[in-house]
Structures are given as C-alpha cells and as structure tokens.
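One structure is given below, represented as structure tokens, and several questions about it will come after.
Let's turn to chain A:
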Amino acid sequence: MMATAENLITGMLLIIGAGFTLVAAIGLLRLPDLYTRMHAASKAGTLGSGMMLIALAVFAHDQSIVTRALAAVVFFLLTAPISAHLLAKAAYAAGYRLWGSSLHDEMAGTLPKRHAPDAAAQDDEL
Partner candidate 1 sequence: MAAETVDISHAMVMAPATAGDWLVVAPVAIPILFGALLLMVRHETRLHSGLAIGGLLMTLATNIGLLARILNEGPQVMTMGRWLPPFGISFTADALGASLALVATLVACVCAFYGLKDIGATGRRYGFYPFMLLMMAGVGGSFLTGDIFNLYVWFEVFVISSFGMLILGSTHQQLDGATKYAILNLVGTTLFLTATAFLYGIFGTLNMADIARKADAMRETGPLVTLTMLYLLAFGMKAAAFPVNFWLPASYHTPRIVTAALFGGVLTKVGVYALLRVLVMLFPDERQVLSGVIAWVAAATMILGIMGALAQSDIRRMLGFVVISGVGVMMAGLALGTEEGLTGTVLYAFHSVLAMTALYLLAGVMNEIGGSYSLHDLSGLYRKSPLIAALALLLVLAVAGLPPASGLWPKVLLVRASIDAGQPWLSFAILLTGFLTTVALGRVYILAIWRQKEAPAGEAAAAASPRIGYAALVILTVPVLLLGIYPDPFIRIAAAAATGLIDSSAYVGAVFPMGVQP
Partner candidate 2 sequence: MSGSEEFLALAEFAALALLSLSFLLTVVRVLIGPSLPDRVLALDMLVTIAIGFIAVIGIRTGFTLYLDIAIALGLVGFLATVAFARFVLSRRYEQEFVKRDTLGIYGDKEP
C-alpha cells in the first residue's frame, strides 16, 4: 500500500516536473527577449527539476538520500535567483536592452552604456 502510494506520487511528480521543464524549454525558445526568457528558465525550470528531485526523495528509502534530495532542492532555490539576477544585471549593463515592445524601462540611464540598443547588433562580441 505504502509502496503503491510512493510509486504513484513519484510517477506524478516526475511527469509534472518534466512537463514544467519542457514548458521552460519551450518558453526559452518562444519568448521574445532575454529578460522574458529568464522568467521561463528561472521559474518553470527550477520548479520542474525541483519536483523531480522530490520524486527521487519520495522514491528512495534511504533517509540520507531523502535529506540530500531536499538539501539539493533548497540549494537549487538558493542559487537559481542569484544566477538570474547576475545574468540580467550583466546583460543590462552590457547594453542588452529590452524587447522592442516592452512598456517601461525605469532602469534606463542607471548604467553606463556601450552599445547601441539594437538587439540585432547585440550578437557576438558582447
């Protein structure tokens, strides 16, 4: 009985987690600019993998695995926003401007600019 529940929960978590991950990947492809893509990666992606780790924790009977899996999730939640922040800040600082149809940019003017804010020219040599 216990095993059945475990298997079911594990399976569900896996599918949902993988689903979130896929959604994040789709978002990464579909969304129009870096900043919007980051929303997909840092939320759906983090949650997806986090769920799969929890699935592992549910599945495993070894309590050390359980604790490590949970620790991994926490660790993951700790670092994910930091990387998002760093990347966003760096991109912005490097002159990577928002998508053309963005509504506001209240941050404009806070950082020295180098490049023309033209996304097409922002390729390479960043």
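If you want to know what made the cut, all candidates are chains of the complex that A comes from, given by their letters.
By our rule, contacts are C-beta pairs under 8 Å (C-beta built on N, C-alpha and C of every residue); 3 or more make two chains touch, one makes a residue touch a chain; residues count from 1.
The shown structure was predicted, so the numbers you read here are calculated from the model rather than taken from an experiment.
Every option in 1 or 2 belongs to this complex, yet chain A touches just one of them, candidate 2.
Residues 3-5, 7-8, 10-12, 14-15, 17-19, 21-22, 24-26, 28-29, 34, 37-38, 41, 45-46, 48-49, 52-53, 55-56, 59-60, 62, 65, 68-69, 71-72, 75-76, 79-80, 82-83, 86-91, 93-94, 96, 112, 114, 119-120, 122-124, 126 of chain A are the ones touching candidate 2 in the complex.
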